[in-house]
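The other protein chains are all here in position, but one chain of the complex has been omitted.
The first chain written gets the first letter, and so on, giving A, B and C; residue counts start at 1 in each chain.
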Amino acid sequence: MQVAMIGLGRMGMNMARRLLQGGHKVVVWNRSPDKVTAMVNEGAIGAESIKEAIQKLTCPRVVWCMLPAGNVTDMALKEILDTLVPDDMVIEGGNSYWKDDLEHAKAFYQKGCGYIDAGVSGGVWGLKVGYCTMVGGKDRHVRRAKPLFDTLAPPRGWKHVGPVGSGHFVKMVHNGIEYAMMEAIGEGFDLMHNGPFDKLDLGGIADLWGQGSVIRSWLLELLTTAYKRDPDLSSIKGYVDDSGEGRWTVLNSIEYGVSTPVLAQSLFKRFESRQGDVYSNKVLAALRKEFGGHPVKTK
Amino acid sequence: MQVAMIGLGRMGMNMARRLLQGGHKVVVWNRSPDKVTAMVNEGAIGAESIKEAIQKLTCPRVVWCMLPAGNVTDMALKEILDTLVPDDMVIEGGNSYWKDDLEHAKAFYQKGCGYIDAGVSGGVWGLKVGYCTMVGGKDRHVRRAKPLFDTLAPPRGWKHVGPVGSGHFVKMVHNGIEYAMMEAIGEGFDLMHNGPFDKLDLGGIADLWGQGSVIRSWLLELLTTAYKRDPDLSSIKGYVDDSGEGRWTVLNSIEYGVSTPVLAQSLFKRFESRQGDVYSNKVLAALRKEFGGHPVKTK
Amino acid sequence: MQVAMIGLGRMGMNMARRLLQGGHKVVVWNRSPDKVTAMVNEGAIGAESIKEAIQKLTCPRVVWCMLPAGNVTDMALKEILDTLVPDDMVIEGGNSYWKDDLEHAKAFYQKGCGYIDAGVSGGVWGLKVGYCTMVGGKDRHVRRAKPLFDTLAPPRGWKHVGPVGSGHFVKMVHNGIEYAMMEAIGEGFDLMHNGPFDKLDLGGIADLWGQGSVIRSWLLELLTTAYKRDPDLSSIKGYVDDSGEGRWTVLNSIEYGVSTPVLAQSLFKRFESRQGDVYSNKVLAALRKEFGGHPVKTK
Partner (left out) sequence: MQVAMIGLGRMGMNMARRLLQGGHKVVVWNRSPDKVTAMVNEGAIGAESIKEAIQKLTCPRVVWCMLPAGNVTDMALKEILDTLVPDDMVIEGGNSYWKDDLEHAKAFYQKGCGYIDAGVSGGVWGLKVGYCTMVGGKDRHVRRAKPLFDTLAPPRGWKHVGPVGSGHFVKMVHNGIEYAMMEAIGEGFDLMHNGPFDKLDLGGIADLWGQGSVIRSWLLELLTTAYKRDPDLSSIKGYVDDSGEGRWTVLNSIEYGVSTPVLAQSLFKRFESRQGDVYSNKVLAALRKEFGGHPVKTK
């Protein structure tokens, strides 16, 4: 079928490729035009604006929005909505907060347009193995976009999980779990690195655990690769970014009264990884000096 | 080759089977004799005592000890050691603490016998897919036992990770990670269960996440099966046992000064799951009453 | 000076008393009129509506709003604002979220009225020892209300901490710390209760720690009293409510990228204390059954 892919970042670029490889007609737009040119060379139809991208489709049209969450997505959705006519639809596939989807969808519905939120997981490997896709929206809209999901996802790898917002909600929880799984692995390998046995082959152990152990997982496969690149991880700084989903997961767990200590701790540890000198620790050092005369390290 | 399997519990029984299927000659002993009979029917050679089991092998002999960690294993290893002669060896495959291996091995070495510690993961599925096996010990001992590991493990699924003790150490860390991965998944599904979207198909989502998502893992596959059995988990009480490895992992992380907040929290949550009324919470309720006049629930 | 106290709950009632004892003229209103009657008997002036309470003051008037946070406070503030005239002012002393203060203050400012947010700590003991009061607002408004704060607080016990909202923000953080201090004490006493020494006199230890130890604190004094009432806490269920401040503290820490693992964990533990069977634990029990054949407890 036809689709416009708005945004050719790390995710959108490869998704456009996978759609092209699946035989779809893909119109692409990106803020920096060089990526558009690249995709045109691979068979896509280029556009110089969001409006033009949409206009190159025939009605009823499907637009896939794949931009950074927040203002960029808000503004793009506004422009898309202005261009669409009734029976057209948008698929918001970026990392939007599910509560924003509820607002966005309302505007599209009011104009008689469709709105789907699609949470997409798979990272840079999605092009090859397919993207796990969590879809929220109305039945008739999801039915219409089905050929796209069938192409993007691996077998059994996409699901209509519920009404609008639920796709991003489920993806958000996925990322919350991802943070904590990564932290679990990180802590375990830290203990092996600093524990009693010198010279454990950590990459080999990551690979080993991928074969028949209870914790076998894709993350361990990736870690095997990472250790192959750098057996000591000596070139890597322990600086870990976090995106919105990890935060939203914990915010939501508080809102709904769900205890998520491990998800929260995984988030906080990322915060600290980026702070040179954690202020709370300074307070502790100051206190220890006051009551115990313990020396403090000065800068 | 020949091996005596001492202990036919959930793990030992299936491991004996897999060894038999691999063409090895397996002598079996178990405290309750019915399991011995069952294995004899499947081709094993039965024995009525540990001593007899060993004596049915030809020298140099290999004895696999697969009993509950602690006293039971200690006593069995003592009996095995008494029966072995120089050049025989034991493989301690139970859930022993790696520090105990150091002691045990010393005694076997002194008599001229071999000692290997093997951490085995795979649960009830190991019979079918093979057991991920982490092996600690001396090169020449591991070389001798190689045919057993080759049979028990899936391809690339066993590894000589280091000196005596390191097999169980690595397996211990594996289980620490396992606890936290499970907790991560549990918390995420709790949020989906109690969050804003009713009637999410949690089993379907577990299955979906197995296909191309970043967190795809065997645990999610198992959870899919669990939800198929009981879509609401309504028949299951949130009572979660813990075995030694989870505790040892945290004890070791403290001993070696490694920060493992997520591993520790996963352990503590299991403690609480088994306590009707957590005492620390009673202290809090009592305090709230004192300073705020807040009502307390009485029993 | 004159003041209208709107709301005679656990906090408002005693604050009105302390103001009366300090020689102020206090007009009181409460939803249920019996408390108004009670305060009239103690020297207050009663009112049958918020409007009437305000009208019994002479301009420029000061109204202290001391109602449950959320809708009740929102509606009362609206009614107060409708009744006030320029140069009157309101002190919002309930447990409002500091972000709501920003909105509320804007409306009062627009009408030429003053707005102060006052975070008040002290619980049922405030009547006797005074209320620790954290004040946010404009200098000239705070100066006007000074006589009230001087009466309500113990010596050095109130402070103008910053602009509007900062009073409730600082009080919010106070409560976040309170949750974690309580949890710290609770966990320690749990370990003493379940540890190796039988029959430790926990109430006596709480009292002991109040005398010269590093952790001496009012909470330990309160715990001493609680143990005097019930040496085993056997009549108390470990069911712990939480109010908005504890949640907001963690929400804010995520918003501002501050790592607060201990504050968050204290909140989550309260969530769990109120849940019969924590769902995440059910997921774990289900998983353990699948991979290890471990028995689950059924309901």
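Keep this in mind: contacts are C-beta pairs under 8 Å (C-beta built on N, C-alpha and C of every residue); 3 or more make two chains touch, one makes a residue touch a chain.
All figures in this text were calculated on a predicted structure; none of them were measured in a lab.
A.B. asks: Tell me the shown chains the invisible chain touches, ordered by label.
C.D. replies: By the stated touch criterion, the chain not on view contacts A, B, C.
A.B. asks: Of A:10, A:78 or A:128, which one is in contact with the hidden chain?
C.D. replies: A:10
A.B. asks: Considering the complete complex, identify which of C:132, C:145, C:233 or C:284 is in touch with the unshown chain.
C.D. replies: Answering carefully, the residue with contact to the hidden chain is C:132.
A.B. asks: Considering the whole complex, which of A:90, A:205, A:219 or A:254 touches the chain not shown?
C.D. replies: That would be A:219, which touches the missing chain.
A.B. asks: For a quick check of understanding: of C:29, C:64, C:108 or C:169, which residue touches the chain that isn't displayed?
C.D. replies: C:169
A.B. asks: Quick one: which of A:24, A:174 or A:269 touches the chain that's been left out?
C.D. replies: A:269
A.B. asks: Name every residue on chain C in touch with the hidden partner chain.
C.D. replies: 98, 121-123, 126, 129-132, 134, 153-159, 161-163, 165-166, 169-170, 173-174, 176-178, 180-181, 183-185, 187-192, 194-197, 199-201, 204-205, 207-219, 249, 252-253, 256-263, 265-266, 269
A.B. asks: Go through chain A and note every residue touching the omitted chain.
C.D. replies: 10, 123-125, 182-183, 185-187, 189-190, 193-194, 218-219, 222-223, 225-227, 230, 233-241, 261, 265, 269-270, 272-273, 277-294, 296-299
A.B. asks: Considering the whole complex rather than only what is displayed, give the residues of chain B touching the chain that is not shown.
C.D. replies: Given the touch definition above, chain B has residues 214, 247, 250-251, 253-254, 257-261, 264-265, 267-269, 271-272, 275, 278-280, 291 touching the missing chain.
Here is the rule we go by: only the chains that are shown with their structure count from here on.
A.B. asks: Tell me which chains count as touching both chain A and chain B.
C.D. replies: Per touch definition, common to chain A and chain B: C.
A.B. asks: From the C-alpha centres, identify the chain that is farthest from chain B.
C.D. replies: The chain farthest from chain B, judged by C-alpha centres, is C.
A.B. asks: If I average the Cα coordinates per chain and compare with the overall Cα mean, which chain comes out closest?
C.D. replies: Measuring from the global C-alpha mean, the nearest chain centre belongs to A.
A.B. asks: Over half shared numbers or under half: where do the identical copies chain A and chain C land at their interface, same or different?
C.D. replies: same
A.B. asks: Averaging only over C-alpha atoms, locate the centres of chain A and chain B and give their separation in whole Å.
C.D. replies: 34
A.B. asks: Averaging only over C-alpha atoms, locate the centres of chain B and chain C and give their separation in whole Å.
C.D. replies: Taking the mean C-alpha position of each chain, the two centres sit 48 Å apart.
A.B. asks: For chain B, write out the residues touching at least two other chains, lowest number first.
C.D. replies: Residues 123, 183, 185, 187, 189-190, 194, 218-219, 261, 265, 269 of chain B touch two or more partner chains.
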